[in-house]
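Structure incoming, see below.
Only a single protein chain was left out; the remaining protein chains are all shown in position.
Per-chain numbering from 1; labels A, B and C assigned in written order.
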Amino acid sequence: MRETRYVKAINEALLEEMARDERVFIVGEDVGFGGGAFSATRDLLQRFGERRVRDTPISEAAIVGIATGAAMRGLRPVAEIMFADFLTLSMDQIVNQLAKVRYMFGGTYRMPVVIRAACGGGLNAGPQHSQSLEAWFAHVPGLEVVMPATPHDAKGLLKSAIRDDNPVLFLEHKALYASKGDVPEEEYLVPIGEADVKRTGKDVTIVTASRMVHHSLEAAAALAAEGIDAEVIDLRTISPLDKDAILRSVQKTSRLVVAHEAVKAFGFGAEIVAMICEELPASIRPRVARVGAPFAPVPFAQEKQYLPSAADVVQAVKRVMVS
Amino acid sequence: MRETRYVKAINEALLEEMARDERVFIVGEDVGFGGGAFSATRDLLQRFGERRVRDTPISEAAIVGIATGAAMRGLRPVAEIMFADFLTLSMDQIVNQLAKVRYMFGGTYRMPVVIRAACGGGLNAGPQHSQSLEAWFAHVPGLEVVMPATPHDAKGLLKSAIRDDNPVLFLEHKALYASKGDVPEEEYLVPIGEADVKRTGKDVTIVTASRMVHHSLEAAAALAAEGIDAEVIDLRTISPLDKDAILRSVQKTSRLVVAHEAVKAFGFGAEIVAMICEELPASIRPRVARVGAPFAPVPFAQEKQYLPSAADVVQAVKRVMVS
Amino acid sequence: MTERADELLAILASMVRVRRVEERLSELFTQGKIPGFIHVSIGQEAVPAGVCSCLERDDAVLTTHRGHGHAVAKGIDLKRFMAEIFGRRTGFCKGRSGSMHVADPTAGVMGANGIVGGGLPIALGTALASQYRGEKTVTVCFFGDGASNEGTFHESLNIAALWSLPVLFCCENNDWAQFTPQSRYMKVEGVARRADSYGMPGVSVDGSDVLAVRRAAAEAVARARRGEGPTLLECKVRRWFGHYVGDPQKYRPADDVKAAKALDPIERLVSRLAGSNALGTDGMQAIESRIQAEIDAAVAFAAESPPADPADLHRDVYA
Partner (left out) sequence: MTERADELLAILASMVRVRRVEERLSELFTQGKIPGFIHVSIGQEAVPAGVCSCLERDDAVLTTHRGHGHAVAKGIDLKRFMAEIFGRRTGFCKGRSGSMHVADPTAGVMGANGIVGGGLPIALGTALASQYRGEKTVTVCFFGDGASNEGTFHESLNIAALWSLPVLFCCENNDWAQFTPQSRYMKVEGVARRADSYGMPGVSVDGSDVLAVRRAAAEAVARARRGEGPTLLECKVRRWFGHYVGDPQKYRPADDVKAAKALDPIERLVSRLAGSNALGTDGMQAIESRIQAEIDAAVAFAAESPPADPADLHRDVYA
């Protein structure tokens, strides 16, 4: 184990998978010569050359199209869309093309495409550079959606995503790039679709992902001081959802808080609440609460007050603890 | 009252509002010379001329940009994106620009923009011409999302949308264009944000919208024969949600089924279930079920089996009736 | 470049095959045997026939909503092609997709597209794969004049030129986009001149002269195989019928239709061959009856195939 930054863990995953499989290549804006806007692709051009690390013009639709076509012909592209907000410029290529190719064309194609993008707030980047849009993509059959919270998970999940034969939207939280955590020296994978219990507890289940995992753990620590024992489940993958992990925990605690950074309304928290309502036996009727951003764009200077915090999680837990 | 087709009701709303307000104009593909892909804009070019009915090249991003900029300078554009599936090509302009202009630029602008698009399946149009994507847009602060089910509501809501000072995504169901219903001779408006109880009942609440309203009413009729008295709430507007109407009904019936044509996972049904779980008093723990499409693209030949039906609604109601 | 007699006959047969397939599809659609909607390219056959006559089986073709001709000329199996359009489980897409999404990767028919301009960025990827592996295969991306106004056209041609990708961008300029005449969506005459924005050669040919199409395509394909990069080839064609089968074309002046039908690429090649004895005495007869039989067999296969399997609607969402 060594302390490694989240962005470095991503860089290692890319480097290892490119070294391992000649079909893997990188395509995006500023990924080569510039080493990546957040330097996630640093030194890869020097290591693997122009053929496998490809700078593009500012053309987000084309970047995804390149990945889609290359996968249809047997390559394993890793595309970078610099900010998740810019995925809006690739939506047709992602949703109508990439996600549907296998289904639409009779199941003959395998589509091992990874699209990496930096999501979330925390850097005062303003309304067009701070969004969390994962719920959109989880609503699209054919896509997998991954949101790692730690360097360990970022590396292990990205390696799995690159080896996966389906399109994976890999959302990296820009406020976590500089965060540090233990990463094994030896090679490892983290499976897509498996949630991780980041803290075990018996009183309440907090289901979360990405940066909110850290706020949730902070909240759990504060709650422990008050004698409330919270379990924190890091989904890691938003689609496919690890329903069993959620159901198991909620059956134990019969209290659920879902916390995400995205706007609360129509966010992934809604799906999790609805899912447990449908799938739990009638006998269990858990108290539930959601934590998410207010119904407004991400503001520049008021970002701190806007973004969901540990305090918001604590409050939500207290709401579900009463009675 | 007279029997009028859904598409004709839309055409009348456009004609009346253009006659009423000189700032209203239409922009989109095939809207003028061709009279509209679904003939919703028929004869408007002849009536109002090239200045106010503007055919564009096939450029969906530009169509929305035109509407946005024109609204920033005081006009009231009605843009048409032929199929809702093609909104994917306008996502940046809708989500990062149009929806955020007022907020981002200090609240000085009013943005009276309507974007009309044909959504849904039923015409065997295949995976790229049949999607229901309303949940995406309901997750975007700054947008209103409207989905009329009847000619009456289509006309009244479209007129309200054109007079509204906010961006409205107006989703017309393509399988309803030919449907008929009563439309008053005299002018009327249907307010945005108000659900409509299309059938009153005491045993179970069915919350739905667009084409599923008709399937739900059919289901309610079948259930009545079995002595189950279902209330059918037509949301009409997905964002902002008419929470009171939903809560009022569920408090009465304590059973909820949400039915939509979109893929069930991460659809608007999830938000409604989560909302009532959070907002109902702890004493009321309704049984809930969702009806939505399976987690797959909309298939061509298997469309009938894919699309949620009255039978699916009946089954869901029976699930929540037990115990 | 001069074609041998057998080549000329193959090209003629290819055009006739496309024509008869789409005539039959129109008939079947009108009879209600085909669900959804279909778009035919009757009158534009010289483009698929001419271009595909320069391609190998493992070259890639991306096509559009008006893509039957490209698939057929590229050599797709007519039976499973027809079955897909009928929505049968024996179709290439298991009946899940229909006319706008026919694909057979084994024949290099990568996939038709219902999104105008949607195939252009994907063509960059299939072409990049050839370059990446040092293969000589090329990609042909067919699209319409209307599609040349989508943002994807610009992004794709720019990158193809920048990376010298082995792509032929083949624009079928038929003067119409759905119900709208070209003068209402483009100020410039033609699409070929747009190539200059990217430092790419742009060529415009008479798209109802199949040999002109073939020669221009052959040169572009050769350039691409030599690693010298993409070409934008504009073929000026005319749409004989409506946007979709059943389109009453109220918006279209009758003489525009008349002018379109005056240009018949098949007749043009036939009269050209008349001089030589390439066609022989009953050459055309032979071609027609052979193709008639192929199509009859394909329609019979489709009609007798079981309907799409409901279970298939849940399959292949993920690998």
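The working rule: a residue touches a chain if its C-beta (ideal position, glycine included) is under 8 Å from a C-beta of that chain, and two chains touch if they have at least 3 such contacts.
Just so we're clear, the structure is a prediction, and the values are computed from it rather than from any experiment.
Here is the thing to keep in mind: the chain we left out touches A, B, C in the whole complex. Contact with the omitted chain, checked across C:44, C:139, C:152 or C:204, is made by C:152. The chain that is not drawn here is touched, among residues C:199, C:246 or C:280, by C:199. Only one of C:186, C:216, C:269 or C:308 touches the chain withheld from this view, namely C:186.
Residue positions on chain C in contact with the hidden chain: 149-155, 158, 161-162, 184-188, 193-194, 196-200, in rising order. In the full complex, chain B touches the omitted chain through residues 25, 51, 54, 56-57, 59, 61-62, 64-75, 77, 92-93, 96-97, 101-111, 141-142, 144, 165-166. By the touch rule set out above, chain A reaches the unshown chain at residues 29-30, 32-35, 37, 55-61, 85-86, 89, 123-129, 294-297, 299-302, 305-306.
Here, only the chains that are shown with their structure count from here on.
Measuring from the averaged C-alpha position of chain A to that of chain C gives a distance of 40 Å. Taking each chain's centre as the mean of its C-alpha atoms, chain A lies 30 Å from chain B. Each chain gets one centre point, the mean of its Cα atoms, and the points for chain B and chain C are 36 Å apart. In chain C, 93, 96-97, 101, 113-115, 118, 151, 317 are the positions where the chain touches two or more neighbouring chains simultaneously.
Of all residues in chain A, those that touch two or more other chains are 92, 96, 103-104, 141-142.
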